[in-house]
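Only one structure is covered here, and it is reproduced in the block below.
Left out: one protein chain. Kept in place: all the others.
Labels for the chains are A and B, by order of writing; each one numbers its residues from 1.
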Amino acid sequence: MQSRDRYRIALLSAYAIALHGFESLLPTPIPWLRLGLANIITLVALLLYGFRTAMMVTLIRIIIASIFRGTFLGPAFILSFGGGVSSTIAMGLAYKISRNLFGPVGLSLIGAVSHNIAQLALAYVLFIQRIEAVLIISPVILLIGTLSGVTNGLVSDFLIRNILKKDGDKFQDLARE
Amino acid sequence: MRRRALKEDLRLKKIIKNITLADWTLLLVLLVVSVAGIFITKEALPRGTDVTIEINGEPAYTFPLNVDRTIPVSGSYGDTLIEIKEGRVRIREAHCPNRICVKQGWVSKGVIICLPNKILVIVGSGGGDKPGKEIDAVTG
Partner (left out) sequence: MNNLKGDRNLYIAALLLCLALFASCTAEKESMYKKSRMLMDTFVTITVVSGSADEADEAIEKAFSSIERFGGLINFFSDKSEVAEINRKAGMSAVKVSPATIDIVERAVYVAAKSGGAFDPTVGPVTKLWDFTKKKKPSGVRIRNNLRLVNYKNIIIDRDRQTVFLKEKDMLLDLGGIAKGYAADLAVINLQGNGIKSGLVAVAGDIRAFGSRPDGGEWKIGVKNPRQKNGSDEIIARISLSNKAVSTSGDYERYFFINGRRFHHLLDPKTGYPAECCRSVSMIADEGVFADGFSTAVFILGPEKGLGLVQSLGMDAIIIDNNGKIHATPGLEGRFEIEENH
């Protein structure tokens, strides 16, 4: 691992943790509302620096944030971990398989949906074990996931553009790796 | 100022343009699926007559929905207060981190889930959980 990579991962993880923490401070008007702001960082990392970096950033963010909040290895951590990892894998796969089909918004949606599905499946297997309960909440979660997915996708798009524009050639090469 | 606004506007247009057809399709499909799903599950739910409280996945209590009462239930985060009033149920007090369950408010059908406390409040209509084994009335 190059030191530049390490530096990048550390910086992006720090951003992700900050966003994650910021999000948990926000009052949520609707129950079940999770913006998944940290997913922005994962997506930016994926598009600019590749899958490995994105996965590292996700893992570091989830573990550090859960240690801060004291939920490490608890039920909330398991849900967060499952959601984060599967969302990163799904976005990575979608990006790799169809480079031009989906833009940042589509990728973000794919990430959000896989995040939701993974969490619901984990919640079902580990805690709820009542399929009707899961079925009742899943459309609501899916809708919120879709809306926040679009927002996050637009923000990611914006960020990527800015980074590419500002750092011009230096990053453009990397983006094409 | 005007120039700056114009610049912002252009930038936004670029972002929107970068949304591919596949993005739009995915977005639309997801919106349709989730909104339709919300309506379907809402319609499919029978209006409940009783409240079952499950703790750690085990049914712990069942109460009729038409008798007002408040039930303290202890979970991983101390006591959770479940209130039944006027045919509805809510989690009145909980000490879990997000208190999503409390924010969900009153429900007369469906479920309230408190994951951290592993408490599940299910509004059902008697019988039991085995499908096809439920009973509509009892004679005798």
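Rule of thumb we're sticking to: a contact is a pair of C-beta atoms (placed from the backbone, for glycine too) under 8 Å apart; a residue touches a chain by one contact, two chains touch by 3 or more.
Just so we're clear, the structure is a prediction, and the values are computed from it rather than from any experiment.
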item: Chains in view that touch the one left out, judged over the entire complex; value: B
item: Absent chain, residues of subunit B that touch it; value: 21-22, 25, 28-29, 32-33, 36, 39-40, 43-47, 49, 66, 125, 134-140
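Definition applied: only the chains that are shown with their structure count from here on.
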item: Residue numbers on subunit A that touch subunit B, as the complex places them; value: 28, 30-32, 69, 71, 75-76, 79, 98, 100-106, 109-110, 113, 123, 127-130, 132-133, 135-140, 142-143, 145-146, 149-150, 153-154, 157-158, 161
item: Complex contact set, residues of subunit B against subunit A; value: 11, 14-15, 18-20, 22-23, 26-27, 30-31, 33-38, 40-41, 45, 54, 57, 97-98, 100-101, 103-104, 110-111, 113, 115-116, 118, 120, 122
